[in-house]
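Just one protein chain is left out here, and the rest sit where they should.
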Amino acid sequence: MRRLRWLALAVALFVAAAWLMSGPSRPESAVVAAARDIAVPRHPTHEEFLRRTQRATIVENLPPTEADDAPTVRRYDPLLVALPPTAPGQTVLVVEANAIRYSALGERVIGCLLQRDRKEYDEVVEKLGIDPFEDIDRIGGTDQLLTISGNFERLHFEGLSTETTRPYGDHGQLVTEGSRVIGLWKNELLLISADRQQVEAAIDRLEGRAERSTAPLAEGVAYGEIYGNLSPEALLDLVPAENRARFAEKLQRAAQQIELHVNVQEDVAMVATIRGEGGEALTDLSKSLGAALALGRLSAANGGEPDLAEVLDLAKVRPPSSDHGDAELEAELVLPRALLEKHLAEVCDPAVPAAD
Amino acid sequence: MWAVEAIGLEKDYRRPFGKSSRALAGVTLSIPRGSIFGLLGLNGAGKTTFIKTLLAVVRPSRGSVRVLGGSPELPEVRAKIGYLPERSYYPPTATALTHLRSIARLKGLAPSPGELERLLERVGLVVNSAKVASYSKGMTQRLGLAAALLGRPELLLLDEPTDGIDPLGRLEVRRILVEERARGATVVLNSHLVAETERIADRVAILSGGRVLREGSLHELVRPTSSWRVRFAGAADSQALAELGFTPLSGGAYSLQAPDPEALNRTLEQARARGAWLIELTAEGHGLEEELVRLLGPGEPS
Partner (left out) sequence: MNSGVWAITFDLIREALARRWILALLLAMTLVLGGMSLGLSVEVVDGALAATRLFGTSLDNDIRAADVALRPVFEAAAYVIFYGGLCFGILACSDFVPSLLAPGRIEHLLSLPVRRSALIIGTYGGVFLVMAGLAAYGALGFTVVLGLKTGVWTPRLLAAALLAVITFAAIFGVMVTAAVFVRSSALSALAGGALCLAGLFSGNRDQLLPMFEPGKERTAFEIFCVFFPPVAAIARAAGDLAASLPIDRDLLLRQLAGLLLFGAAAVAVGIWRFEQKDF
């Protein structure tokens, strides 16, 4: 009987152990777990390829060449054609507004915005005649011209200005509002600039009166929800103010072009490719960026933002490979929905539905 | 006053598939304190099992046992027992000293290095750094005996203590056991060597088939004899000796029939008076070994 005590003890301990070990098997931060699985945009997806094909609505019949008797057809994306040519190193960005709006994250953000500013939003819809969240497809811009694509049939174009509208080209209309000139082309493109010639030149390119192949963004780089090139100055704006001074000189010295691709779907994922002449300057810049990430992570950890710190843990700077003589470096960053949700929850209710 | 009191001890070993074998079949024994008690019997008689029940290494199926006044299940009882198992196992890396220290710790003792060295010398071992793994069988037996003697136990249970030990060593072991008895310890000796047991045991039990066939003092077990084997120095007058009743045997020995000690001594006195000097006298035919053969030999109950 005395020896049965050990058996009884064993049974009791087994039961207690089973209860303790019966919890979930994978202890992991939701933020980090989500961040690990986020793919960064490095090439167009199949859907993006199809979308790009559908958008190439400008059809140009090229004359037959000696090599090919049949007429050649070339198709252009109107928004990319409208964008003015830029010098290397200048900013040109395209934002897939509609794709973002209908992404999980976009719906959440819009729901949040409407919760706060519904009245102002309704006033804008009434004044413009269009719903920006529904009728705008893309926004593209350079330093000289802002281009917005979408459905502007219901746009109160005349109401925008005190001046009368005047036609330009086959399908364009121009209106001046203060210092800005706004052009509307085929009810599908809005062109806004401080320089009338920029708007007129854009319409000329769209209607074939000017060279179309000068578009600053090749169609092959049109992937992600935000894409384009950033000037070093624009990139500096993304760097925290306290580190800006130390980066400015290195960035100016090393970077000639900064190509950006951002995915905004359930989460946010970003890749920036910085191109230059290579050599020590680019390597030095990559080290500084790495150090900045390390400091940012420490700062987030010390500032009571452990999740941000964890996400910055996953950020990477890939320096130019000396072995292959690369003249570019890559920086990538992911922001999982779980992390963004925490910040959104600070400004709006967690269960706000998206705009209808 | 008993060192060991066993009443009706039975032990059945269960084997796989329901079979069982009986090692003890009702052993009742009392071993007096301060004595040397010999256990004799053939292989499988139950001697080792009996010793193990005195240590609670084997739990009896039925019956009871008290050792030094208490149950052997109690550590405080076992603390007063020294045991030399039939087979010894030592960790391969142990030396004689480290092994003794380890046993001392387990016994709750803290002997000085000098004490341990004296103990090793007492059993005939030289203190050095040699590993026990390199010891001969006899040396490991001596070390086992030293371990059993640690802490001056009240009861020594020795299972084949002289197994593998040379004749001179056996003499030393016997001397040690006699010294321990003189100190007041009780020694239970399980040995195949009947003559050895006969020389030092005060009482003996003969076991067979898990039962005690006979138990008692040597005097009680060995029946008085009337036949003697005698040897004289030099060339004794064989005719004169024949007149006194000595019958010549091979190798210059004589056989003598004497019904009691008085007749034996009287005849020997007469032989001496005729110039025959006694150099050897052995009782013939009824020693412990003969008793064992009589009990356990062919045709006898086992």
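Per-chain numbering from 1; labels A and B assigned in written order.
Assume a residue touches a chain if its C-beta (ideal position, glycine included) is under 8 Å from a C-beta of that chain, and two chains touch if they have at least 3 such contacts.
All values reported here derive from a predicted model rather than from experimental measurement.
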item: Of B:Phe37, B:Phe50, B:Tyr83 or B:Tyr135, the residue in touch with the unshown chain; value: B:Tyr83
item: Identified contact with the non-displayed chain, of B:Lys52, B:Arg142 or B:Arg170; value: B:Lys52
item: Touching the absent chain when the full complex is considered, from A:Lys186, A:Lys287 or A:Lys342; value: A:Lys287
item: Chain B, residues in touch with the chain not shown (by the definition above); value: 11, 13, 52, 55-59, 75-76, 78-79, 81, 83, 85-91, 93, 98, 102-103, 105-108, 144, 147, 157
item: Hidden partner interface residues of chain A, rising order; value: 3-4, 6-7, 9-14, 16-29, 32, 286-291, 293-295, 297-298, 306, 310, 313, 315-319, 321
